[in-house]
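My structure is below; once you've seen it, I'll send some questions.
Every protein chain but one is kept in place in this view of the complex.
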Amino acid sequence: MSEKPLFVTRWTPASKLSAAIAVATIAALSLLPLFFGANVTERLTTLFVYIILAVMWNALAGYAGLVSVGQQMFFGLGAYAAIRLSYSGMNAYAATVAGALLAGCTALPLSSFILRLRGGEFAIATWVIATIAHLLVNFDPLIEGETGKSMIALNAYDATARQAINYWITLAAMVLFLILVFALLRSRVGAAVQAIRDDEHAAASVGVRVMAAKRLIFIVAAFGCAAAGALWLATALTFQPRTYFGIQWTAYMLFMAQVGGLGTFEGPIIGAAIFFVLEDRFGATGVWYLVGLGLAATLFALLLPRGIWGTIEDRYGIQIMPVGYRLRFASTGGKSSKQTTRWSARANGDPHRV
Amino acid sequence: MIWLDQVIQGTLLGGYYALIACGLSLMFGVMRIINLAHGDFAILGVFAVWLLVVQTGISPFLALAAIIPLMGLLGWALQRWVFERSLRAGPLVPLLATFGLAIVIENLLFEAFGADTRSLAPEIGDLAFDSWVLTDRISVGHLAVLTFATAVVVLIGLHFFLKWTVLGRAIRATAEDPDTAELVGVNSRAVYALAAAIAVATTAVAGTFLAMRATFDPYSGPAQLIFAFEAVVIGGVGSLWGTLVGGIVLGVAQSLGAQIGPRGFLLTGHLIFLVVLAGRLFLSGVDSHAVLRRGLPGLNRSRSP
Partner (left out) sequence: MSLLAVEQLDARHGLLKAVRDVDMHVAEGEILALVGANGAGKTTLLRTIAGAHHPAGGRILFDGRDVTTLRAHERVARGIALVPEGRRLFAGLTVEENLRVAGDAGRRGRWNLEALLEVFPMLKARLKMPAGLLSGGEQQATSIGRALMTNPRLLLLDEISLGLAPLAIDNLYRSLTALFSSGTALVIVEQNLSRVLGVATRVCCMLEGRVVLETDAKLATRQQITDAYFGLRQDALREMRS
């Protein structure tokens, strides 16, 4: 057999270009408030929050294999902590940041407990704990049950300034979390987590520290959702437990991640964009919109489990953001092989699989 | 004495929890699937019963009898079109698909029936109020006793079915080892469909009793799922009778908690659940990642080492 030197590369010309485009886009976005009014910035802020939520849920489900039906817990706690802190005298935006951090910290003790569960048990347990968090927040006399409380401290800023600041800190948070998740997925933890997702026992048998990897992803996702909640409050101004702790947030996250592309880096961003557009156009139709979301998520889960971007990635072998590895042969000027080998389960012989 | 009264009420409430939980337990025991739309199926069933009652004026019990086979059919369809596909695609897909389904069901019900809470209590006349007075402080409602009795009957029925019938044996074999069951001639897909049909049919029964005791609305589903799961975790070491025990513990905890405050009812229930869950996770060692045990609930099993 002839010798062909193999190179393992992470960046391709395509991905280098995309990274450059991404940086340019972020730079352009940060200049946006200077040229566009509150109408545009406020809607983009919403989109940024959606992106954060989608990326976090995808990190949990698509990469770590953890289907959480309780992320709204951190969303709600982030907002709750923010409003609580602002009422004890903190500056509104300091409270937003501090609230997000505090709420994210609840994931630390929680993770060692709940990550011992898997699959459906993990899913429902997260739902139960989110319900408990909601109940406990209801107890706070400041919150007055479900009547809702405004984050009055935000009135210290006039509307235009507030919207601009919201825009910038949400953009910053989104970029921060995107970089964090990107770095995580590129690192040893990312590989570990995907190995766990594919086969936990096999991963453990080759030395992957399963619990540690899951914990990291879980904690990052918690901070992300907590930040999203606090940021949402900064824009929405009012905190009502039922809205922030509602299960609809999980429905949104599931839709965005599943439709966009579960298990890919770019997928949730695309999913968030789709969700944003749909909500803009159809959100007012009320329940039919939700029915549509649920139906789409179900159909995608059954028929197109890799989502839009995942399917494109698989079919054309392209990948924009370099979270994986590529094999290249030295002699043939750079034509690289397919990034992942996806043998069909059918050929594997298992008659129970498609 | 108040405490005794609460314990009795809680125990009877446990009957309802056992009813809503047994379907979840069955489906998990046979197919290792947790149906996140389990509670919503119960609500769907009870809306169907309610509709039938309101349109035709027949008793809710008769309506339930009519709806049960339809719900069974729904379970069969669920297995055939959702679970069969999902099982092949990996452990995530059933969760994602059933959650999507839950959203669809809740909102379709809202679209059809609106947000009003409804109840079947008006349809059962005196049954909703009558009670047997045991002492001057303790009385037990006829309905509560009937619910508990129904739960016991359903559990006995399931136990008998699983232990003594041909289909029941086939279900137990498939639950243990679907691969080998196929090799001895059992059609595992048909078995799964049957188990799903039974599980969904039981949710209709549970939902109806919920509606007779209290109110329901399109978004009541998730709460029932949570109660069912809690009951299974608390009592079910993979046994159907465990769900009765779990239901009773949950019910008693809730009833006692209600004495403390208005939100104490739910909170104590969740607390007991967390304590038992933590106990199961930490006491049985790091390796037991499954709180809901594998294999079929219902019968005492001694496992080989």
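All chains are identified by letter, namely A and B, in their written order; residue positions are counted from 1 within each chain.
Rule of thumb we're sticking to: a residue touches a chain if its C-beta (ideal position, glycine included) is under 8 Å from a C-beta of that chain, and two chains touch if they have at least 3 such contacts.
Bear in mind the structure is a predicted one, so any value in this text is a computation, not a measurement.
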In the whole complex, of B:I124, B:A181, B:V233 or B:A258, the residue touching the missing chain would be B:A181
Can you work out which residue in B:L24, B:V53, B:A173 or B:L225 touches the chain that's missing from view? B:A173
Missing-chain contacts on chain B, rising order, are 166, 169-170, 172-173, 176-177, 179-188, 295-296, 299, 301-304
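Basically, only the chains that are shown with their structure count from here on.
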Gap in Å, rounded to a whole number, between the CA centres of chain B and chain A: 32
Along chain B, where are the residues that touch chain A in the complex? 28, 32-34, 36, 82, 85-97, 99-104, 106-108, 110-111, 178-179, 222, 225-226, 229-230, 233, 263, 266-267, 270, 273-274, 277-278, 281, 286, 289-292
Touching residues on chain A, where the partner in the complex is chain B: 61, 65, 67, 69, 113, 116-121, 123-125, 127-129, 131-132, 135-136, 138-139, 247, 250-251, 254, 258, 262, 287-288, 290-291, 293-299, 301-302, 305, 345, 352-354
